[in-house]
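Apart from one protein chain that is not included, each protein chain of the complex appears where it belongs.
After this line comes chain A, so read on.
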Amino acid sequence: MSLRVLRSEHEPERRGAADAATALLELAHAGDPRTGAALFDLVGAQVNRLVWRVLGADEDHDDLVQQVFVALLAGLKRVREPEALHGWVAAVTVNTVRSEIRRRRVRRLFGMQAAAAEQVHTPTASHEARELLERTYGVLARLPADERIAFALRFIDEQPLGDVAAACDCSLATVKRRLSAAQARFRRLAERDPMLAEHLRELEGKR
């Protein structure tokens, strides 16, 4: 006997999102001036979260989000399936962030940008939490761009492996390889930071 799902708790929500995506694509194809606002309402939180999690509370965060939306609006008409919208948005966001990471690395290499520009400005009140964020993102900034992105999406944003692979535009095997390399490299670099090293040891002890 085959079973069929008659009603799911998530169904109305999913259907609502699909309807919103369909409406957005219609606006985009019609060249409606409300497209920008509608796009932001639909995916603004997703884009903000991705950029924030990969780069931390970066001082150029808003500029980057704007860049992502410029790219999204430029390519929105090419999206045919409303269901594919969020995956496509993730991929565009990751691409933009990757370019930014590489651009910063080049600028730093030629002394055009101080390391302080990548400092994390976090509103959290606790000094320890602030230190932890600053030091963690300091270590992440030393990872290769692809490893950093995979690490942030999988471990900080806790996305499923399949979604990480789709956002990074690579195979599942490649993502697993990147994650493994990123984890090892992060551990090695974190061991050189007294606070992170001690924190990792504490976390290991609690295992």
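Following the convention adopted for this analysis, contacts are C-beta pairs under 8 Å (C-beta built on N, C-alpha and C of every residue); 3 or more make two chains touch, one makes a residue touch a chain; residues count from 1.
What we mean here is this: contacts and distances are computed from a predicted model.
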| item | value |
| --- | --- |
| Chain left out of the displayed complex - its UniProt protein name, from "FecR family protein", "Acetolactate synthase small subunit", "4Fe-4S ferredoxin-type domain-containing protein" or "Binding-protein-dependent transport systems inner membrane component" | "FecR family protein" |
| Touching residue (missing chain; options A:Arg53, A:Arg98 or A:Arg177) | A:Arg53 |
| Option touching the unshown chain, where A:Ala91, A:Leu132, A:Ala145 or A:Cys170 are the choices | A:Leu132 |
| Missing-partner contacts on chain A, residue numbers | 31-37, 39-41, 44-45, 48-49, 51-53, 56-57, 59, 61-62, 65-66, 69-70, 73, 114, 116-117, 121-133, 136, 151, 155-158, 183, 186-187, 190, 194-201, 203-204, 206-207 |
